[in-house]
Structures are given as structure tokens and as C-alpha cells.
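Note that this complex is displayed minus one protein chain, with the remaining chains in position.
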Amino acid sequence: MSGNPYQEGRGNRDHSITNPKGTGTLQPSPGTRHPMSTANAFLIGDSMTAGYGKGPDILHDCTIAVDPGEIAVIVGPNGAGKSTAMKAVFGMLDMRQGSVRLDGEDITGLSPQDRVVKGMGFVPQTSNIFTSMTVQENLEMGAFIRRDDIRGTMEQVFDLFPILRDKRHQAAGELSGGQRQQVAVGRALMTQPKVLMLDEPTAGVSPIVMDELFDRIIEVARTGLPILMVEQNAKQALEIADTGYVLVQGRNAYSGTGKELLADPEVRKSFLGG
Amino acid sequence: MIVVDDLHKHFGGFHAVDGASLEIAEGTITGLIGPNGAGKTTLFNVIAGVLDPTSGRVTMDGEDITGLPPHTLFHKGLLRTFQIAHEFGSMTCRENLMMVPGGQSGETLWNTWFGRRRIADEERALRAKADEVMEFLTIEQIADLKAGQVSGGQKKLLELGRTMMVDAKIVFLDEVGAGVNRTLLYTIADAIKRLNEERGYTFVVIEHDMEFIDRLCDPVICMAEGKVLAQGTLDEIKANEQVIEAYLGTGLKNKDKLEAGA
Amino acid sequence: MSEQMKKLGLFALVGALILLTGYMQSWNSALQILNMGLISAIMAIGVNLQWGFAGLFNVGVMGFVALGGLATVLVSMPPVPEAWSQGGAGVVLGLALGAATIVAAALVASRLPKGATRSLAILGVLVAGFFLFRAVFDPGVEAVEAVNPAVSGYLGGLGLPVVLAWPVGGVLAAGGAWLIGKTALGLRSDYLAIATLGIAEIIIAVMKNEDWLARGVKNVIGLPRPVPYEIDLQNDPGFVDRASGLGIDPVTASTLYVKLEYALMFLVVLVILLWMAQMALKSPWGRMMRAIRDNEVAAEAMGKDVTRRHLHIFVLGSAVCGIAGAMMTTLDGQLTPGTYQPLRFTFLVWVMVIVGGSGNNFGAVLGGMLIWFLWVQVEPMGLALMQLVTSGMAEGSALKSHLLDSAAHMRLLTMGVILLLVLRFSPRGLIPEK
Amino acid sequence: GGHGKEVKLGIIMGFTGPIESLTPHMADGAELAMKEVTDSGMLLDAAKVTPVRADSTCIDSGAATAAAERLITSDGVNGIVGADCSGVTGAILANVALPNGVVMISPSATSPGLSDAEDNGLFFRTAPSDARQGVVMTDVLMEMGIEEVALTYTNNDYGKGLADSFQSAFEEAGGTVTISAAHEDGKADYSAEVGALAAAGGDRLVIAGYVDQGGSGIIRASLDSGAFDSFHFPDGMYGAKLEDDFGSDIDGSTGQVPGTDSPGADAIKKMGEEHGFDGTSSFVGESYDAAALIMLAMQAADSKDPADYKDKVMDVANEPGEKIYPGELGKALQILKDGGEVDYVGATAVELIGGGESAGNYRQYEIKDGKITTVKYR
């Protein structure tokens, strides 16, 4: 087992990893069907092989990339390694092979904090808010590395998620599941990142909020901010995606534009619920 | 079978559930939808005995069950899953399932010392049952992993699996779908349907995925701001102006930008 | 397989350490350490039941150990008839009144509807009961305590064989734990910890100040023993013959013999308790307890009555500590309430559990034995270290004498260093839970 | 018989734990006696006396027993000075000293219960019995015309025993004890105790505690709040700290310590100064005396075997014979060697009565101008 003796019961409670055998019955296909150009990718995790601690490899030669102003979406069965890939790109676990490049610069060796400073923003899948702090303080913490006036950005976030304006002085831990998700995305936006990474931002949000979130994501992306996200609401996500990746057992199974993947019958059947 | 009568739950000055009244008929799969923060989970928690209501009454088959603790409700056949998965992290997934059935003779200390044969027999049966459930949910390969170390979606499945270990009467599912792969989710939907038809479970399902609701639920109840906003078949609900405004929305506004960018 | 080897290896190591003590120091010392080590192991099992199995943070171990000790006096000392005739009735009646008051208050609480009236009524019952209790109880106590205060001044015990005190100690501690559990088990983590710590202090305060019960701080010495006295053995020609037959001088033989008998008795108790704990852990009961420890909310939703189960295990674990407490007082041959200090009787036991490996019964036993060994042996180690350090210094230098004078404090220092080293290299304990 | 070149004496005291601030001085006192004897070269065949220290922790019977076990069965000591606190003393006596037949002389265990402990003639105490002191105290106070006192005691067998015996003696003599309140040593704050004592009132506050422990805290808090400004101190409260810390603030306070109008106490004080420890700290004299008694008894029995010398302890401690004070151990050894008799007086006017306890002669003192001044002996 990869069990870290020190780790039980504390820290990031997102243990949503370590399933050596994978979930689905699909066999990973070797490589991608469509040759992809990552030459001008803004952020790229290139042929990553990674795992937790001393445990087995969870990602196998996996590549994900996002171009400037575009939305890239990762889909795949539960336990495929989507969250792991995101964490690997953000430098939160050991990379055994491969590299991460941001805007042409190799950042493989940087710590997560340094990546934040370099302009990367990340919303993890779970425990993604400060539960004991108020909504407003959560947003302020998002802007921790900024030294300039943050009020404008905060107004923008409140405009995007009006409910947060009403609950700005409430402890974030008392919010409902969907409200928390909004706080989490808001927090990441506060950083004014150069690239935004979202791990299942719409899990548990109502359709109207989901639409709004996607709307906003499109808007944000069109301002030039590349967005890399993991989604289980795959149909909607792929609809807005410029690029889509299907991960299976830590490998790139399919990639292509969102439209292409949506049109692919096999992908539809196996991952999008038909 | 479950009747909720003018239920209120206040957190400080905030009215999370504000006079909800609803009825869940035996043998149905009732969908519960509503905007984030509408009070759905809170309502579940009050019915399931996790929270005490500020006022109001809940009855089950005519019996007042208001404020009964969860473990008592479990033995009356009322089960629930959690919106945020509550697995037993240091136990294997199989153990997570095997611990569920109540009244195991091995749960009495005396028997652990002096009734070992009986326990062994029971355990064998439990194990078979657990394996069957895991196979059904296509998670048999994680049987011997610690539940704390499986992926988010797998934890959700495990939650559902637990309700299948006993003969429940009514099961409350709080967003089983969030974070679960869609293909798998629809398999789950089929499972729920089968449990409903073959074993006669009643289900109450909170979910934001309309396709899922569509496959399963009739009737559908929509809550907003702690009250019941509308009730009926999904089509009726979908046509309801208020529901559209508060919950469903009208789709993406930025479609045009999408085209522009591509 | 290798796990098993490691376990065996560690136990062998502790065994070797004790044997080494026998060779290097004396067999008496070795057996003495073994005996207290066995008792410590039992205490550790008790705490492990609560923490390792159920996640209950009980820092009131001291209180239950002390209750066990109290049982030894109450069971084995001869009764003091004069005290009974002077004030026994008053004391008993007073206690009965006190209990009645609490029951009455509880009744009022359950009968009357919530509100100001109820609070007032409860308060009234309690206050009236308190004064009534004091009025009856105090004179009784005074009379009892006046009976030859220098050597008696208490009601005495039942005069039964002292081994009976072990189960009784368990029962007494269990009773205390039940009361405490009923009130305090709703608390979480460190809040429960401090609550239990406080309750333990209260138990000790009562034992120190209620002289009629067990002489308070004046101590009860000369408790009966379950084994023969060394002096008697030394005066027994048969024993002396046998000893000299073995080539051991009678004094050593008698002291070793007595310690061996104790060791045997303790070992039997330990093995029984270990077996019971082990069987429980590996059964559905253990699985249920682990589930409760992992996630109470979910366990509750899965039909497990968490409150009741918590109470059970709290009572059980405390009872085990009580048994160990009674055994220890028996070994000491006296009850000295002043010696019950949290550092020694609570925190040290916790160190044993954590170093041994919480959640694992064998770990607890190993931790108990090992830490006790160190607790005793770091003293000479520290001293030796100091002598080594100062050996190069000029005779009579101020620094040297200061250092030598401080040598005793090397004990805690060494203990601390060892503790940190063990946790550093094996943070889940020496024998971790699987 | 059995003369060796080396005599080993165990010193078992609570070097860690609640009375850790007293024990280093006590041990120094005992070791000083041993050094004196070694230097004199008179004991047995010019034996060297080696002290072996062990930690009784004062509170942990288990650890104390283990330490004593090691002293006797591993280090092979010929006698034990100690232990300090009554609880561990009883445990060591019953579980180690008695079975192994080793003499123990405790400088500070005062519990009356120990008098009746089964000891096979092996256990002695140089600290006086509490019962005796209660009577002496009553006399002192009554003579000054003080008939109403408040009483506080350290909550252990010493404090409680002394308080009990004093209270009964005092009330028998017609006095009133307005309150008898316990205080725990080593606690953070004594305002509650002082508040209660002040409310009860009294002409004087009797503190049956230790000067290095809670006793000082009580004095400090009483003075600060103006609750009491004169006190009466039993033996545990005697020490240079009274002068150093409180000085003339407590002028008019009285007390008694074991002592005769002998130079013993002064002698130990001076010797302490020379050797870098506080000879007036609690139980230092008693410790010196305990060690001295063991060695003198050995000399008298001409053996270091406890079985031989245990019967001689009473002889050397009591009349008849030449009086011996601290610093005169060499002389005493010589007398004994020559077949003479000694009456060891030592630092604390040792007089052992039945059961091997100190009989207790007392020196009554008063604080005048911040100095401890002797009033008389009784």
C-alpha cells in the first residue's frame, strides 16, 4: 500500500485517488487518435508519469494542454486520474517523468506556491474553501498574493455569483453545497490568474448556476485566460470546450475538439451516458 | 408513507427550511430538486434525525418519527446517503458494506468470546452479500482497498452500496450523481429503478442532473427558500415559470461567443 | 510475514532488555520491572480499547486507576467496628440521602415540562438535598474520623482476600465510568480529554479529603497480600532448605519467589484480558467500533447506536484500568492518594499506547512494557551519562558539581529524547494497526 | 565481621517531582556526613563511604520501589538514607528494605502510620513525630496568650497529621482553631485559601507546610492581602528562606524546630555554607543525622551488615555516652572504636524513642528584625 503512516485523518481529505485497477471496463487506447498540436500551448503537462508518495504510477505518459484563450476539458471514468493529473500540473505530487511548462517556461521544479505566484489558479475537487472564514475573507485569501486594490475584482465576483454578495459575512462552512462551489471558483478568480484550473466546478450546482458558471467560464476564457477543467457534466462541458481529453486509467484515451468527442459514438456511449 | 407537516428549521436567524409540507407515497421514486441552498439537504437531515426541527412534524406510516435518532430510524427501514461522501476511511470497502446490517450477533461482546462459530457463519453470508453488491455497482476491484483511498465517485457508489446491504423501506439519496461519471450514473439509475421495482424500496432523490431525474423520478418536488415551490411530474415542473426562473434557467447565454472563439 | 517477524522481534527485544537487567543489575530488579511492566501493559490495553478502538480521548486514566486502588482497601482491610458503631450509620444514611437527592432531581427533570419552573424546582431539590445531606453526613464523618485518627479514623474494609479486589476494582471503575460517560461522552476530542482529566482530579480530591473512606492523605499501609511475606519464607526452614538446595541464599530466594508469584498472577490476568480484547477486535464488534471511530455520523445513519456503544467501551476500558489499579495497589501494599499524579498515571500510559501503536493490542502491551522499562532505567542511564560527561572535569569544579547535582533531571530529558526518537522513526507506533 | 574497604549507602529521595527543590540540599547534607566519615578514615578499617543516589520521585511508588530494588540488589548498598515522602517510604520499606533486610533511616517521612508499620527493627526516622510537635506548639502559643488561630496545612500525611494533632491538643488546652484548611503544594495560586483563612480570622496563622513549597505562597499571599501579618511555623517551615524572602515583614512570628540548646543547628548551617548548600533548608539536618546514625551504628557493631548494626542504631542515638554534634563524626567513631559510648545529638537533637522515631526536643524561635532568634528550648 502507498499508505503514508503519518497521514491519517488530517490534511487534505481528498483521497479521491489510488485505484490501481481503474474503474471502467475500457481498455486504454494507445495514444491519441487525432494528432494534437501543443506547440503554442500556454500551459502543458507533457508526458506526465506520476503517483502518490511511494505508491504505484497513477498517470502514465499523460499529456494535457491548454492554449491561450481556450477551454480544455478533461473527462473520464471515476478514478481515472483526472484529479491526479490536475494536481500533477500544479506540482502537488511527485512527477516521475515528463514536464510542466507555463508560457514556454519549464516550471516542473517549482513548488505549488511558486506556481501561484507565476499566475496559476486552482480549485480542487473537495475541501476547496476555508470553512471557518466568511465568504468575503475567503475571497480576500484568494487575492493573498496580490498587493493591489482587490475591490474591483471582488465586485466582479459578486456580480457573477450574486448569492455570495448576500452571504458575504456568513461563514463559508455554513453554505450549501452549490454555494460553496461558487465561493471556491470566486476565490480562484480573485487571484487574477493567467491560467485557471478547475476540478469539477459544477459538481452539485443547480442547472441555472451551472449555466451561469459555464457562461462565465466562456467569458473569462474569451478575455484570453486559458481554462483547464475536469468535468463530469461532460456533455455540457464538451459543448463549450475547445479541446477535450478523455483519460482512462491514467492514459490519454481520446483527445480532440469538444465537438469531435461529442460526435464520437464510442466516447458518447462510454463516458457521456449515451 | 412519509408525511412532512409544516416543518421549520432555523439556524440562528436563518430559516433554512421554512414551513415545508410534503408527502412521499409508498413505492415511488420522488425527485427533490431546487436551487442551491433551498434547504433540501437540511430537510433530509431533519427527517433522518441528524438535526432537530425547530417546529413541525414528520410521520412515517402514520407513526410520529420527529426527532428520533438516526440509528432508530435505520432499524425502521429509513436509510440515507450523504451529499459529501461519509465513508469509513480506514476500513476496506468490503468492510464498509459488511458493517451495515443491524443485529449481527457478532456485535455483542459476549458472542465475540463465546459464540464464535455462529459469527463465522454470519460473516460468510455477509461477505457474499457485500461482494454481490459491489459487483452490481461495478466496483468489485476496490473491495480490498481502504475506503479512504478510492476516488470521489467510487465513494459515492459505496454510499449507495451500503443502502443495498439491508432491506430498506425508504432510501434518501442526496446527490448520488455529483462527481459520478455519467455512464455510471445511468447504470446507478437503472439500479435504483430495479430496487424500486423488485424490492419495493421507496426513494427520495436529490439531484441536479435533469436527465437523471427524467429517467427516474415521478413525482418531482421543487423546493426554494425552504418551501415547496411546485410538485408534479417532471414535465409539469419543467413548464413551471417559477421553477425555470429559480432553478432551471434558460441555457447558456454565451453560445455566440463560443462560435466566435472557435 | 515480515510484520509478524517485526512484532516478535520487538517483544524479544523487550524480553532481552529485562534479561539484561537481570544479568547486569539483579534479578530482583528485573522481576520488579517485569511486574510493573505487566500492570502497565494492562493499563495500556484499557486506554487502547478507548482510543485505538473507539477514538475516545480519555485523559482521566488516573482516576480509574485510583478507584481500583480504593477497591483494594475497601475489600481487603479489616473493618473498624468502633468506627462503624460511632458514625457508620450517619455516613451511610448521608450517602443514601445524597443519592436520593440526585435521583429526585433527575425525576423532577424528567417529569416537569421544560421552563423556568423546572429549573427552579431542580435547583430547589438540589439545594435542600445538599443541606440535608451535609446535616446527616458531616456528624457521621466526624465521629468516624475521631476514632483513633493516627492509625485508623476510617470505616475500614470488608476483610476479604485481596485478590477479590481486582475484579471489584474493575467494577468500581466501571461504575465511575458509567456515571462519567452518561454526562461527558457527548463531548468531542480535546474537550472530552480535559473533562475526563478534570473528573480524575475530582476523584483524587475526594480520595484525598474524605478520610472516613480510606484515610485520605494519611494513607493506608500494610494491605494484605495474595502472596507470602518474604520474612516468613526466610523463617520457613523448608523454604530455606530448598533455596540452599538450588544454591541461592534464602533472602534472595524469598524476594525472587514472591516476585515470581506476582508475575505469574499478573501474567494470567494480562493474557485473559489480551485474549478478550483481541477476539473483540477481530469480530464484527471490532469492525463496528472502527466504523464509529472513522465516522460517527455515518455509523449512526447505518443504525449503530453510537452513544450507547461509546458508553460501553468507555466503561470497559475504564474497568480494565481499574483492574490494573487494584493490582498495582496490591503490589505496592499500600494506598497513597497523594501519589496519583496525571503525569505518571495518565500521560505516561498514553505514551505507552502511542509508542506501542494505538489500535493494536499487542502494540499496547509492548508499549506498556517498554516504556515502563525506560521510565525506570533512564535514571541510571542519565546518571551514567552525566558521570561520563563530567569525568574529564577537574574534581570539585563548580560546573561539575552542578552537573552531577542535576543528573536526576537527566531522567526526564532522556525519556523525552527516547520518546521523540521512537515517534520519529515509527510515528504510528512500534506495532501499528494493520 | 565482613570489613570491606568500601561502604555503600543509598540516598533515595525525590530528585524529580513535587519536592525536587528540597531534595538536593537534603542529599548534600547526607553526603556531607559520608564525606566527613571517609575523610576521618575511622570507620571500620578506614572504609570509604560511597553515596549512591536514586530518585524516589516522591509520588511514584512503582518507580521508587524499582529504584530501591536496584540500590539494594544491584548496587548492594549497606543501608539507606531515605526515603523522603511517606508514601514511597512505606512502599520501599514493605517491598524492598524489609524483604532484603536493609536498614532505612528516613529524614522526612513523618506519617504516624509508619510507626506501626511492620519493620523488623529496620526502619528509623530522624524527623520527629507529629503528635509530639502538636503538643509543643500548643504550649508555645498558649504561653504567648494566643487562644485563637487559623490553621492551614499542606495536604499530605505530614501536614494533615500535624494539623490533626495540633488541633486536638490546642482545643484540649482551651484554644480555638477557627478554620483548618488544606493547601496543595506546587499549585499556581493560593488566594482562595488565604481568602477563607482571612474570613475565619484568628490571632495568628499556623502554617503546617513546607517553606520551600506552598507554605511560602501562603505567607506571601497573606502578607500581600493584609490577611495576617504574624504566623506560627512548625518544623517544615523553618529555613533561611524565612529571613531571605520575608525578613522583617513577618516580625513577631514564632515557630519551633527540633533542636536542643546545642550548637548542632548552627554547625550544620556553617558546614552547609562551606560546602555550597543551604543547611537550614527543610530536613537537611535530619538527612545529615540519618546518614551519621547509620555509620555510627556500623562502627558500634563493627560491621556493615544491616542485620548486625540495626540493633545499634538506638544505642548510638541515645544516652548514655558523649554528646556528638555535626562535624564531630570522626571523634565519635574513635570513641566507638575504643569501645566507648556516644549519644548522637547531631543537627536536630536526635533522640530515638520506641519504634525508632525521634523523640523531639524543640527550639522555640521568634522573628525579630528580620532574623530568626532563639527564644528558648523545650
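By written order: A, B, C and D. Residues from 1 in each chain.
In this text, a contact is a pair of C-beta atoms (placed from the backbone, for glycine too) under 8 Å apart; a residue touches a chain by one contact, two chains touch by 3 or more.
To be clear about the criterion, contacts and distances are computed from a predicted model.
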item	value
Among "Amino acid/amide ABC transporter membrane protein 1, HAAT family", "Phosphate transport system permease protein PstA", "Dihydroorotate dehydrogenase B (NAD(+)), electron transfer subunit" or "Monovalent cation/H+ antiporter subunit D", UniProt-listed name of the chain not shown	"Amino acid/amide ABC transporter membrane protein 1, HAAT family"
Shown chains that the omitted chain touches within the full complex	A, C, D
Option from C:I202, C:L264 or C:A398 whose C-beta touches the chain left out	C:I202
Touch criterion as defined above, residue of D:D39, D:D116, D:E171 or D:D224 at the omitted chain	D:D224
Of D:H183, D:H232 or D:K310, the residue in touch with the unshown chain	D:H183
Which of C:V144, C:M265, C:L281 or C:M410 contacts the chain that the document leaves out	C:M410
Residue numbers in chain C that touch the chain omitted from display	51, 57, 183-184, 186-191, 193-195, 197-199, 201-202, 205-206, 208-209, 342, 347, 350-351, 354-355, 358, 405-406, 409-413, 415-417, 419-420, 423-424, 427
Touch list for chain A against the chain that is not drawn	4-12, 90, 92, 112-113, 116-117, 122, 124, 127-133, 137, 140-142, 144-145, 187, 191
Sites on chain D contacted by the missing partner chain, in the whole complex	16-18, 20-21, 24, 155, 178-179, 181-184, 186-189, 191-196, 198-201, 212, 216-217, 220-221, 224-227, 241, 244-245
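By our rule, only the chains that are shown with their structure count from here on.
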item	value
Comparison of C-D and B-C (more C-beta pairs in contact)	C-D
Innermost chain, taking as reference the mean of every protein Cα atom displayed	C
Rounded Å distance between chain B and chain C, as computed from the means of their C-alpha atoms	46
Distance between chain centroids, defined by C-alpha means - chain A, chain D (Å)	75
Rounded Å distance, chain C centre to chain D centre (Cα mean)	31
Junction residues of chain D - those touching two or more other chains	none
Contacts with two or more other chains, residues of chain B listed in rising order	89-90
Chain D residues within the chain C interface of the complex	15-17, 20, 24, 28, 53-55, 57, 59-63, 65-67, 69-70, 72-74, 85-88, 90-91, 94-95, 98-101, 111-118, 120, 131, 155-157, 159-161, 164-165, 182, 276
Complex contacts: residues of chain B adjacent to chain C	48, 50, 69-71, 74-75, 79-80, 82, 86-91, 95-96, 98-100, 102, 104, 106-109, 111-113, 116, 119, 122-123, 162
Contacting residues of chain A [partner chain B, same complex]	1-3, 8-9, 14-19, 21-25, 69-70, 76-80, 83, 125-126, 163, 174-179, 181-182, 200, 203-212, 214-215, 218-219, 221-222, 232-235, 239-240, 242, 257, 269-274
